[in-house]
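Right after this comes chain A.
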Amino acid sequence: MLPDETVVRTVLSGVTQAEVGTSTLGVVVRVPHADAAASLSALKASDLGFVMLVDLFGTDTGDEIEVTYQLRSFARDEEIYVKCALPYDDVLHSVWNVFASALLPERETAELFGLTLAGHPNPARLLTTEGVAPLLRRSVPIRTLEEVRDR
Partner candidate 1 sequence: MIGPRDTEHLVVNIGPQHPSTHGVLRLVAELDGEEIVNVEVSAGYLHRGIEKLGEHRRYHQLGTLMDRGDYLSGIHGELAAALATEQLLEVEVPPKARWLRSLMGEVNRIASHMIWYGTFGLDTGAMGQFLYAMRERETLLDVLESVSGQRMMFNYVRPGGVIADITPDAEQKLRTFLRTIDTYIDEHHALLGGNEIFQKRVRGVGVINREMGLSFGLTGANLRCSGVPYDVRRDKPYAAYGELEFDVPIGSVGDAWDRYLVRMEEMRQAARMIRQCIEGLPEGDVMAKIPKVVRPPAGEVYACVESPRGELGIHLVSDGSDTPYRFHYRAPSLFAVQVLEEILPGTLLADAIMLIGSVDILIGEIDR
Partner candidate 2 sequence: MSAVSALILPVLAAVGLMLVNGVVLIYMLRKVLGHLHLRLGPTHVGPKGIVQTTADVLKLLSKEDVRPNGADRWMYVLGPVIVFVPSLMAYAAIPFSETLRITRLDTGLLYTFAVLSLVPLGVIMAGWASANKYSLIGALRAAAQQVAYEVPLLLSVLPVVMIAGSLDLGEIVAFQTGVWMGVVPRWFVLLMVPSFVIFMIAALCELNQTPFDMSEAESELVAGFATEYSSMKFGLIFLSEFSNSFVISALAVTLFFGGWTLPFVPESILAPIAPIVFVAKTYAGIFVFMWIRGTLPRVRIDHLMNLGWKWLIPASLVWIMLVGVVMKLAAPGGVG
């Protein structure tokens, strides 16, 4: 189930700052966001055969937005997580050229974490209307109905 870390390192040898490690989640690769698309296409093209982007989502760590790409290889039945960190209000570069499945999740992530989407064929908001705060940031509170009325 877990891919061999050394093989992953060899595949990602082109990406200089890639850190490969294992956590409770599985094998996690941390790359700079600028190298995300390159790392994903390297993993996709390699013998490891990570042909499917299973999921894409963001996490607000408190200091930055961490974007996670979850890849799956059907040939070897393995999964790998590629993570990259972005500062708040930064630009999220689309990886839809590598994995078309990123199209809608990227729009959702960019919208709900307040990022700007670049290189996307349709970078419009997906779920909410203009002017809604980036809901999934930790700094945006949940209000009760009374609190909204009193505001």
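The rule is short, and it goes like this: a contact is a pair of C-beta atoms (placed from the backbone, for glycine too) under 8 Å apart; a residue touches a chain by one contact, two chains touch by 3 or more; residues count from 1.
These made the cut because all candidates are chains of the complex that A comes from, given by their letters.
Owing to the predicted nature of the structure, the values given are computational and were not obtained by experimental measurement.
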Chain touching chain A (counting every copy) in this complex, out of 1 or 2: 1
Candidate 1-facing residues of chain A, complex: 1, 23-26, 51-55, 57, 59-60, 68, 70, 74, 77, 99-101, 103-105, 108, 112, 122, 125-128, 135-136, 140, 142
